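First the structure, which I've put down as structure tokens, then a few questions once you've had a look.
The complex appears here minus one protein chain, its other protein chains still in place.
Lettered A and B in written order, each chain numbered from 1.
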Amino acid sequence: MRVAATSSISALICVLAVLPATNAASAAEPTKLTIFAAGTLAVPFREVDALFEKKYQGVKVQPQFGGSVKMAKQITELHQDADLLAVADYSVIPKYMFAQPAHAAWYVGFARNAITFVYTDKSKGAKDINGKNWYTVLAQKGVEIGRSNPDTDPSGYQTVQMLNLANTFYNDAKIEDAVLANAPLSNVRDTETSLISALQLGQLDYLAIYRSDALQHHLKFIEMPNKIDLSDPAQSAYYQQGVAHTKNGDLKGKPIVYAITMVTGSKNADMAEKYVAFLLGPEGQAVMKKNGFGEFKPAYAVNSNAMPASLQTLVEPWPGQ
Amino acid sequence: MANRAQHGWWRSAAPSHPTTVFLLLWLLGSLLLAFVLIPLLVLAGTPSLSGLIDAARMPDVRDSILLSLEAACLSAILTALFGVPLAYVLARTRFVGRGIISAIVDLPLAVPHTVAGIALLMVFGRQGILGEPLQALAGLKFWGTLAGVVVAMMFVSAPYTVNAARVGFEGVDLQLEKIARTLGLGPWRTFWKITLPLARRGIFTGMMLTFARSISEFGAVVILVYYPKTAPVEIYELFLRVNLQQAVAAAVLLLAVSLGLFVLLRFVAHNPDLRESR
Partner (left out) sequence: MTNIAIEGLSLSLGTFALDNVEVALDGGQILVVLGPNGSGKSVLLETIAGFHRPDAGRILIRGIDVTRLPPERRRVAFVVQNFGLFPHLTVEQNVRLALGPHAKDKRSGVLSPLAGDAAALLSYFGVSHLAARTPGRLSPGEKQRVALARALAANPDLFLFDEPFSALDSQTREQLRDDLLSLLRRICLPAIFVTHDHTDALTLADRVLVLRHGKTVQVGTADDVYRRPSDAFVARFSGVENILTGRTGAAQGNRLPVAVGDIVLQAVKPSSPPGAEVQVCIRAEEVRLHDARSAQDSEWRENRFTASVANIRRMGAVVRVELEGPCRLACCLLTPQLQEMRLERGSSVEVSIAAEALHLIPA
């Protein structure tokens, strides 16, 4: 009697022990790839993710979007797990992720953007504004201009750098102040959501934002001279003349280059590597171009020798970094 | 008062319940208390004293806390001004749409904060149906102003005042109001001298909740107003701009000020001689 009981109990235990293993084998849990990315990458990255998942079966991409600095700090200060970080200003990665203890060792640029002003039909001066007279229209009394917070957001300080460059470009030292007078602190916001909503509701006439956003949200925008809109890496030296005074110090203008890196200690390094390659490859680049981002070719990288071997072949060392 | 049993230092208002039942209730309650208290204690324990003093020294932090307090105060007062009459009507009258009105009052609690902010911007913005005339007639702006902060706070925290005040009014014996009328007090004097004082506790609780909820609001406020910065916005910016430590230090400062204020207000308002008629 007792022997029968113990043997049936042990049989039950064996079955229960094996069950999870068999379950795992048959269920084939998808690999979750977590990406923290700048808000302006939301639309293109969702497309990239969909294509990536189609190419690599068994992968589920889970992106989270927010301000570039906020997403970096979620990794460095809040210790959230992420496999990749993509930012709107490449300097965010070395500034926050390279500091000890390092959360990243390298980064590669994968797209460009330009700072511009977007507007709607309702905006004051909408009929007359163009790439030549924009600063006079924007300086008119009663025009409300919105912009992002220069103390926390790249597009915020890039806007100020652009206006500062305009002073030099148009040889008129009053341009920056005149335009900023219509973009006071009360028009500064931290998120794009409120700024774009405010523009669409008529609270703002113009909004300083990236060209990719203009195209994505189907908003009119101004074609600015590329010597001031931070879109051309070839103009890097010129851009340095544009300075933004922020609570983080004086920031010199740099071309707007989006960069991505793999987060150190990620558990899905393999997949993350494939993602970066995909993004730098023809499919990824086509999506970025389609969404209004500029091409960044060749793909410059910093600390390329720290990159996985397969990725090193795709990049070139970043001159001057 | 006569049915309060005294078991030494522990007075139970329900002596009819056996001790085991009461202990179980205490246990469940303590778990919730711990759930609330532990994260707050961990937060409070994180910054060093010097960190707190540094945060208190920063004019931005001080200004943001003062702004939050000022705006929350206005929010509580204005909400009471309009919400208490509504609560009275809901408590005392029966009409066809009463259930719907009650549900509407509760709606702001279910609206995501960002959505609430955008809805308010639609109405109170430069081209909004209320914003435009108010700006033209009274020069009143809600974008980037104290008024905008107050409006966002009021929207998300109004339900608390209305609901608590309503319970307060429902607890006032209708007979007392009738008697006041027969003594020669008109409807208005009856409300002022009898109903309102007896509903004081409920109204006060509601205002406290509105005040507290107003201080903590971020999502709706930040759509309408970033500058001037309320405390939650300042704390958020400290996190982004500097680091977690500074943000937490400012947060603990805000919590300490709020806690002190709540304790003070409750102490001042608590009147042990007040007994509500049943």
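A few notes on this one:
Definition applied: a residue touches a chain if its C-beta (ideal position, glycine included) is under 8 Å from a C-beta of that chain, and two chains touch if they have at least 3 such contacts.
As the structure is a prediction and not an experimental result, all values here were calculated from the model.
The shown chains contacted by the absent chain are B, with contact judged over the whole complex.
Per the touch definition above, the residue from B:T20, B:T93 or B:T182 contacting the chain not shown is B:T182. Only one residue in the set B:A55, B:L198 or B:A251 touches the chain that does not appear here, and it is B:L198.
Remark: the residues of chain B touching the chain excluded from display are 173, 175-176, 178-187, 193-194, 197-198, 273-277.
FYI, only the chains that are shown with their structure count from here on.
On the side of chain B, the complex with chain A involves touching residues 114, 117-118, 121-122, 125-128, 143-145, 222-223, 225-228, 233, 236-237, 239-241, 243-244. In the complex of the two chains, the chain A residues touching chain B come out as 67, 69-70, 73, 77-78, 122, 144, 149, 151-152, 184-191, 193-194, 197-198, 201-203, 247-248.
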